[in-house]
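These notes are about the structure you will find just below.
What you see is the complex with one protein chain gone and the rest in place.
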Amino acid sequence: MSTLALPVRRRTYIDVNYGIRSWLLTTDHKRIGILYLLSITLMFFVGGGAATIMRLELLSPSGALMDSETYNKLFTMHGVVMVWFFLIPSIPSVLGNFIVPLMLGARDLAFPRLNLLSWYIYVLGAAFTLWALIDGGVDTGWTFYTPFSTSASTTSVVTVAIGIFIVGFSSILTGLNFIVSIHHLRAPGLTWFRLPLFLWSMYATSIILVLATPVLGITLLLLAVERIARVGFFDPALGGDPLLFQNMFWFYSHPAVYIMILPGMGVVSEVIATFARKPVFGYTMVAMCSVAIAVLGFLVWGHHLFVAGISAHAALVFSILSYLVAIPSAIKVFNWTATLHRGAITLNTPLLYALGFIGLFTMGGLTGLYLASLGIDVQVHDTFFVVAHFHYIMVGGMVTGYMAGLHYWWPKITGRMYSEMWGRIAAMIIFIGFNLTFFPQYILGYMGMPRRYHIYPPDFQMLNVFSTAGASILAIGYVLPLIYLLASLRSGKVAGPNPWDATGLEWQTSSPPPKHNFQETPMVTGPPYDYERRVASR
Amino acid sequence: MSERVASGGGYVAVAVVLLVMTALNIGLAMIDLRGFNSVVSLLIAAVEVVLMAVYFMHLRWSAPMTRLVGLAALLWLSILMAGTLDDLLTRGWLPVPGK
Partner (left out) sequence: MTVHAHPAPHVLGEQYQSLEQQHATAEFGMWIFLATEVMLFGGLFIAYTVYRIVYPDGFAEGSRHLDLAIAAPNTAVLIVSSLTMALAVRTAQLGERRKTTWYLIATMVLGVVFMVLKGVEYYQHFLEGMVPGLAWTYAGPDANAVQLFFVAYFSMTGLHAIHLLIAIGIVCVCVLLARRGAYLPPERHTSLEMVGLYWHFVDMIWTVLLPLLYLFGFHP
């Protein structure tokens, strides 16, 4: 008894090698996920900064801080940066890249080098867009409607169009990688209906990424060509049709919102199962609904054109289909609620965010149904009602889902626990700030305040002041995680492989995982979320 | 690895068929087919595309999922086509002023 066997600490993906080259030339999906995390966080604060200035401007009804031209540029850049450089890549490229191979029991994605390429493409696209921002901004709105964007606007439209065209390839490569990986790299025993619901969501998201993004690509390409050559399809002087642009643009941009929300829904499924310690109610239904949302989401784009001049027949068809697409989402909400029912609930930070998601997404989704109704849409189209609707879905839904996922998998990614107290405080601040910011906007829109206007009748000022007050609270809520999550890297408790005692293959390896994810290929022998069986076996 | 290798002669045969079909397409375009010219030429092109996919691109040996991918792309394209054309072709159908 004279020697002591010291435990050997195995190397993780973080410290397997050092140096900036080993990170910038990595093909490890986990490191690529971190690279994306840094990039999209930067872009989030760029887009958020634009929003902050906009809300400050909207405190007063008569343009105190800036002229209309500047305001146009702010909401355009806010939209462009948030949609393409934060919302679309956030969960897929950060959490998806990190977690999908782990959940599959695989050593990496199917095409690791394409994965790294997708990040570089993202950075290049972001560089073009930020350059356009510095070069004076763009004033067309993130929707680039013609003929203003092709003929009348004098801003750097082509630069931004190129930036978005480029970043589209990043999306396509990511989606391609996920589809192929989920088909071909599942661990032994991991059949389709044993997949965690996060993977079903990522699969559905990837279908949209792959099929919709190229149409955006060609649309923006034609926009750029038309702007440069001064001839094209969308030019009314030639007999061209601006509606064609809108049809092609929204064919992508509507499914794009499902790209944004489906991953969030996947996260919510995981978080609720873990913190209610119950299998997700109606697993098969939830999985099928993910795919249904992806498919149906392609059939409804015309609802963005209701007042643009499309035929009444087309408007009717798209209206009915838009009602239909709400059904699978609603089914999911009921299933999550049923999962919570009689579960052993711990109100941890991720679950707080997930609960926020369910409530806020439902509100946003219901207001989407109002917008799908033709008569109401005539009243509220292009008002703040629409703005409130999509912010409830995008911020109340998607960003909240992203925060849930970030907190849920933070221990896996970093090996550290964050401060639960601060996590809960931030979640509550975000919830309160969010509702104070965006609920008044429903009322403003219904009362008639148009979107994209910074000069408005003085009657609307009170609600605008509430909204800005809420935005300042929301901003605090988003800065807090930046602080305490970073702090956890130094002083957080060491997490261990499975701090939540959750099911799923990602929790069967160390936190952080080793470079090749698993010491040996895991085998799956039962359904996901088998919490009841685990309880019974204790 | 066990993977099927086609015969070189087979590829040549397919190429010859494609060349003949292209010539046919061009030839038929010069004849007045009473309104069916477009349909016929696109049909011939479609057959050529299928031949290329099945023989040159080995779709006949591919997994069913791979073939489904090809079909899915065409299906999605037709969704875009259908929606856009629905608007274009039905303007004025319903008694709603201006639509």
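Residue numbering begins at 1 within each chain, and the chains themselves are lettered A and B in the order written.
In this text, a residue touches a chain if its C-beta (ideal position, glycine included) is under 8 Å from a C-beta of that chain, and two chains touch if they have at least 3 such contacts.
All of these numbers come straight from a predicted model, not from anything done at the bench.
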Check your understanding: Which chains here touch the chain that is missing from view?
Key -> A, B
**Study point:** Full-complex contact with the absent chain, from A:Ile32, A:Ile172, A:Ala287 or A:Ala426
**Key:** A:Ile172
Check your understanding: Among A:Glu57, A:Asp108, A:Asp139 or A:Glu270, which residue is in touch with the absent chain?
Key -> A:Asp108
Revision key, fill the gap. For chain B, residues touching the missing partner are 1-3, 5-6, 8, 11-12, 14-15, 18-19, 22, 25-26, 29-33, 37-38, 41-42, 44-45, 48-49, 52-53, 55-58, 62-63, 65-66, 69-70, 72-74, 76-77, 80-81, 84-85, 88-89
**Study point:** chain A, residues in touch with the chain not shown (by the definition above)
**Key:** 101, 106-112, 172, 176-177, 179-180, 183-185, 210-215, 217-219, 221-222, 225, 228-233, 238-241, 244, 247-248, 516
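Assume only the chains that are shown with their structure count from here on.
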Practice item. Return the distance between the CA-based centres of chain A and chain B, expressed in whole Å. Key: 36
Review point. Hey, which residues of chain A end up touching chain B in the complex?
Key: 183, 211, 215, 243-244, 247-248, 251, 298-299, 301-302, 305, 309-318
Study note, to complete from the structure: In the complex, chain B touches chain A at residues 65, 72-73, 76, 79-80, 83-84, 86-88, 90-94, 96, 98-99
